[in-house]
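Every protein chain but one is kept in place in this view of the complex.
To keep things simple, chains are lettered A, B and C as they appear, and every chain counts its residues starting from 1.
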């Protein structure tokens, strides 16, 4: 059975990837998961410099989901390369760095820093974080902005470049298309949905940043639809995510058109999820006689069975 | 205690409105709810002619939500006026008609038919249904389309005109703004999110229309955020909805900036919800010394308490 | 007029690895219920699962004086809500909305009544059998399941004097066939002048086959359909069945309020 997945020049040993911001720097999970068994690990979002992020409260639970506004607290690209990467390398992890920037130049600069380091497999360009005031989602909500930042980073690195798209747009497929045109090797989607929870007793927002990003099973049906739309539009690989909590959910994304899947929020609920989902996928492939996980990708059958009565 | 709400020239006795498509034609619920106790009832979406809608399966449950693609099955505006309106009037219901169209002309024509009838309180313009191929959401996803259809209907009726906005856009507030500019008396939001569920065993979509609209508690935090954004942008009243299931949820929308709230999916779960939510709101107003429900509207306090550390 | 009862679980009897009978403290619903009607249950708290689920009223349990004391549900575990029902412990709250839907129309002697049940499709026939036999209608139950271990409540029907014709897919009890096979044979045997009403509930292919057989032999047939139901009250239009009207036109009819019991000869099979 062939579980491997190709993302540009990179081959992942299986389609399961730890989503950015939901797996710390990876090292935090070394005690509970053998990091070398994952397809890849995406780091927390990194700027050039360290950031402290937003004050707490930073998360609030919602029906079948959660809102977060961490504010991209992080140690910065340089310290990541120095302090975390060696351990990740030693543990055999395939590391994708989630690159952030407040300006186009910063995206390029951070991409250079991580490209120069040993042991980075790809760059995920975070142009979709809804929780910070400057940069990020501004690029991700403009087709030109997306094209420009992907092109610029494309020129600055030989690593596979994977822009991560925001779902907070009218037509996500057009953004995937702009990314493909600009030379992206793949796209990741979805990042979180801009959302808000109010404490009615105090009439104050439940998280300090007022708005935050919605993730978890609640968003899954929207994310699946977006992956499916992008699959009709682009040829490059798609890393699909949004509310995956078990093997069935992962298969849904693969069948909709994702080449690999990322798991974020569900890892908080069950840090041992990885082996369970992988077992579930191999079990499914056996039952259905699917030899290569790649054969599942985009295999959704949408033929109409019955016509409308009108 | 003053629970009344003004929507243009219309005064609702309280802020609770039954959402379109989630309350049949209203008459179905006459046995379980005294229809005259609701702020208003929005009819199922109506075209000029009857429609049979999509084949089943038409709904599928998702985490804390549901997907529907009913396909606007309905008896058409003329038969609604003849067959349902008299009973609704007799029962003292305040009736808002959800007007659909495949062309601008049809929106105008349906609006005329219902304006000529006795006992229609307002028109909700459905430019946001994600489940039909022609019309509807095409207007709702284009600022010009929104402006044009609202202007045209505005000229054709003296009833309050309330376009219902889709959340499947990058900047919902700009659509509220276009609607306001075109003479809308209020806006309703949100309609459902375009979404998809796949049966992995058969690799087929779970509903016959492939994609459908996501509603229910899952979408509530996104809907609250959108209402809040629109409140910053427009002066006209907002009818807020999306996943309201109890009084706390309804208050969240009011505090975010909705003047009234609609309840859809939760009415399926508990058809006796109306009295419970109304009691919860009055109870809250008593506890907090709020004399008029209008004083709650947009009362969210977003002052920053603590600064970021960086 | 349906009511919503915050019913407590009084008992939970497991019949097999996936079938159970749940007793719910909802006497007012039991008192109003007619054979073929259903309830919408919410066995969980929170928003996942979100919607209620429809279940036939299986039995109305009565006290010494004959007053309704509780209802039971025959449930087959296939997903999250039926799992909660399977695992429910006494004392747990299960919100119960009902009775809902159009019931079966009964017949009177000399008409015979044949009930055809597939699997959990047995559920509406316990109360129907009571109603029919109490009126003296000669009643037969054609009852098919995967295996003998999944044929339940046989003694209950026998005690009412119902004739049983059993089939299983594995042949472990009764005839090794689908339940429609003995039905067709019996239909062929029965004199055309002897009045007869058919009642069927079960998987959709079985219902379609029963409908075809009843048409072929010119017998009226009431089927109880199971569509995915969002509300049970006519509010959502999720539960529609295509049906032919008097003028020949086909319309989508809401099976929660026009049914679940429908005239088999009007249903358009997919």
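FYI, a contact is a pair of C-beta atoms (placed from the backbone, for glycine too) under 8 Å apart; a residue touches a chain by one contact, two chains touch by 3 or more.
Keep in mind it's a predicted model, so treat the numbers as computed, not measured.
Asks: Which chains here touch the chain that is missing from view?
Replies: Computed over the complete complex, the missing chain touches A, B, C.
Asks: Among C:49, C:112, C:144 or C:202, which residue is in contact with the omitted chain in the full complex?
Replies: In the complete complex, the chain left out is touched by residue C:49.
Asks: Taking the full complex into account, find the residue in A:16, A:59 or A:290 that is in contact with the omitted chain.
Replies: A:59
Asks: Among B:15, B:45 or B:63, which one is in touch with the chain left out?
Replies: Of these options, the touching residue for the absent chain is B:63.
Asks: Touching the left-out chain: which of A:46, A:77 or A:245?
Replies: If we include the chain that is not displayed, A:245 is the one touching it.
Asks: Need a quick check: the contact residues on subunit A for the chain that isn't drawn.
Replies: 21-24, 28-29, 31-32, 44, 52-53, 55-61, 63-66, 68, 70, 73, 216-218, 245, 265, 267-272
Asks: Name every residue on subunit B in touch with the hidden partner chain.
Replies: Interface residues of subunit B facing the absent chain: 63-64, 217, 305-306, 309.
Asks: What subunit C residues would touch the chain not displayed?
Replies: 44-49, 80, 84, 89, 91
FYI, only the chains that are shown with their structure count from here on.
Asks: Would you mind checking which chain's mean C-alpha position lies nearest the centre of all protein C-alpha atoms?
Replies: B
Asks: In terms of C-beta pairs in contact, which of B-C and A-C ranks higher?
Replies: Pair with more contacting C-beta pairs, B-C versus A-C: B-C.
Asks: Taking the mean of the C-alpha atoms as each chain's centre, how many Å separate subunit A from subunit B?
Replies: 33
Asks: Rounded to the nearest whole Å, what is the centre-to-centre distance of subunit B and subunit C, using the mean of the C-alpha atoms as each centre?
Replies: The answer is 36 Å.
Asks: Going by the contact rule already set, what residues in subunit A reach two or more other chains?
Replies: Only 63-64, 217, 305-306, 309 qualify.
Asks: Tell me, which residues of subunit C touch at least two other chains?
Replies: Residue numbers touching two or more other chains: 47-48, 242, 250-252, 270.
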